[in-house]
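Questions regarding the structure given below will be posed in turn.
With one protein chain held back, the other chains of the complex are shown just where they sit.
To keep things simple, chains are lettered A and B as they appear, and every chain counts its residues starting from 1.
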Amino acid sequence: MKSTRALSRANRENTVRSVLTRLFRENRMAAVSFAVIILFILAAIFAPLLTPYSWEEMELIHRLNPPSAAHLFGTDEAGRDIFTRMLYGSRVSLLVGILPSMVSLAIGSLLGVTAGYYGGWLDAVIMRLADIVLAFPSMLLAMVLMYMLGGGLFNVFLTLSLVNWASAARIIRAETLQLKEREFVESARAIGVKSPKIIFRHILPNCVPTIIVLFTLNIPDSILTESSLSFLGLGVQPPAASWGLMVNAGRQFFYTSPWLCLFPGMAVMIIVLAFHFLGDGLRDILDPRRRKQ
Amino acid sequence: MKQIVQRLLQAVLVLFGVALLLFIMVRVIPGNPVAMMMGDHADPAAIERISHELGLDRPIHEQFFIYLRNVLRLDFGTSITLGRPVADLMTAAFPNTLKLAVCAAVFAWVTGIFCGIISAAYSNSFIDHLFMGISLLGLSMPVFLIAMVLQYVFAYHLHILPISGTDSWKSFILPAIALGWNCAGSVARLMRSSLLEVMEEDYIDTAYAKGRSHAGVLIFHALRNAFLPVVTMMAVQFSALISGAVITETVFSINGIGRLAAAAINGRDIPLLQGTVLFSTLAAVLGNLLADWLYLLLDPRITEAI
Partner (left out) sequence: MKKKMITVLAAVLLAGCGGKKEQGTSAAQSSVESGLLRGAVLCDITTMDVAETTDDYLIPMNIFERLFETRPDGEESKIENSLCKSYTVSEDGKTYDFEILGDVVFSNGNPLTASDVKYSFERLLTKGRQNTDIPLEVVGGEDLMNGKAESLAGFEVKDDTHFSVTLTAPNAGFIAELSSPCMSIVDEESTKNAGGFGKNPAEMIGSGPYTVKEWVSNDHYTLEYNPRYHGAEPSVKKVIMKVIPDAGTMNLMFQNGEIDLIDLGSLDSAVVESAYRTAWKDHIVSRPKVGLYFLAFNENNSYFKDVKVRQAIARAINVDDMITGIYNGDAKRENGIIPSGVLGYNKDLEPFAYDPSAAKKMLEEAGYKDGEIQFEFSMDSTMSSSQQLIYQSIARDLAAVGIKADIQTYDHTTWIDRRLGGKTDCYVGKWIMDYNDPANIMITFFGGESKANSRALNYPNIEIMDRVAKAPAILDEGQRIAEYQALEKQIVKEDAAWVPLVSELHLYCFGNRVKSFTPQWAGFGDFYVTDVVLG
């Protein structure tokens, strides 16, 4: 028992600390991205301390003011401070990126492991379901789900979670199939360890690097999908703010008051890129196939 | 051959699942869809009559089989908001979507592959950074923002291209770029990294040893092998292009399937929504089949080369 565990643990040599150290040492871009993400998260948490304005209060006399000392990023069509709305909007946008990715990865991992480990009809059912979900162009599936559920933040979370689980399930299943053949799993099975225990003790922990990478790369997709849903009027509903929604609300003013779109648009770009680089960097470190180089 | 037939059967099964799932999702909505769509001034008797005409008062499984039977006869029902058979609307819209998707794909793959190769050949040079920067722009900007910037610069400001429409081949340039940029970015990046990876393999050293030039090695030895992951990605992108078309077609006022889907969402038009989503999914599945087939064709040659 002890030995199988040690074997299993030896297989996952990456502790959080070692990963981070290597990330900072080997991949500057990923390190910077990581710092940017932390910065954005801090800004989202401490939003009320960073701005004197309220995110929803309108001052109609100050509509469409260009960026100035009083309004760093200008004001929008209702006279609201754009910087403030972006700070509060980052709460929504980061959550829209992170939460559905977590949920979809959780669903995808569990289903993928189950399918891969047990095989048989369970595998067939889960994978056919994944095939069906993956067959839809993702945007159209998201549209139908939002149509069915109605607008609002919670439903955006739900939709994005339901759209993205299938590809994760496929990858985790493939990984499980490989791990199943490994000696520490075989020996655990030989000494009679029960299946759920093997899954949670030995297989899932070894999938963690893949899950982390998938999770990180899923976030930018979710953020961009949310902004596309907002474009179609299906995303977060005003007066709540997300960056995607702000870019969309500013679209009509793009030609006369570009700051409405520009700043939230840039925030979307920066956060998407940051998660993208971080994901890439993590993959380089965590993916054994690439590590050999 | 056997493999292709198997894939085909699988695709049919998946499409049946898609139709079922779609039907369940669309019909689960509470409230009478007809009442919603007819709005505030509608008369209750008329609502009832139309619900009956649409068969919404029948049991749900019956509705599904009627729907399935009709779909197999290429009858997708009548659009509520546009008042025409959905099949007719899609027939009229499909050529535009196809043109847009083909233009976008050609743009994405040609420029993506080209930029990827150049970037790899001159890796870490200025041109490499420039190309990779531009490709990141495509990856990180929402499609509609790209579309608006293009419209503004090339149509409104420089007057080179029309703002919208489908009147001439010129009309398709901006939408194709807006739609394809994202895919071009991914292709360029993958092409570059795949090529750089292949360049480290032993047989490349052998080729150099034989006295081949840098360009020669790149084109005759590395490229073929580096293509394989790129082709896989291109297959996946087909579906992404269809997703992006919803937004591109709306911004550029192109009467295509994606815009019909967007109109269906706005008008809460169930037959149109079902029809367009089903059709788009069919297109994506067919695109994947095509890519699988291409892959099968490409694969043996590449293994041979190695």
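By our rule, contacts are C-beta pairs under 8 Å (C-beta built on N, C-alpha and C of every residue); 3 or more make two chains touch, one makes a residue touch a chain.
What you are looking at is a predicted structure, and each value in this text was computed from that prediction instead of being measured.
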Per the touch definition above, residue among B:L9, B:A92, B:V106 or B:L286 touching the missing chain: B:A92
Residue among B:Q10, B:T81 or B:S123 touching the omitted chain: B:T81
Touch with the omitted chain, as defined above, among B:A155, B:V187 or B:A245: B:A155
Touching residues on chain A - with respect to the absent chain: 29, 32, 56-58, 60-61, 63-64, 77-79, 150-152, 233, 237-240, 249, 251-258, 262, 266, 269-270, 273
Contact footprint on chain B, counting only the chain that is left out: 29-31, 33, 35-36, 41-43, 46, 49-50, 81-84, 88-89, 92-93, 129-130, 132-134, 136-137, 148-149, 151-153, 155-157, 159, 162-166, 250-253, 255, 259-260, 262-263, 266-268
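We adopt the following convention: only the chains that are shown with their structure count from here on.
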Chain A and chain B, separation of their C-alpha mean positions in angstrom: 22
Residue ranges of chain B touching chain A (in the complex, touch as defined): 10, 13-15, 17-18, 21-22, 25-26, 28-29, 136-137, 139-145, 148, 152, 156, 197, 200, 239-240, 242-244, 246-247, 250, 261-262, 265-266, 268, 273, 276-277, 280-281, 284-285
Contacting residues of chain A [partner chain B, same complex]: 128-129, 131-133, 135-141, 143-145, 147-148, 220, 224, 227-228, 231-234, 244, 247-248, 251, 254-255, 261, 265, 268-270, 272-273, 276, 293
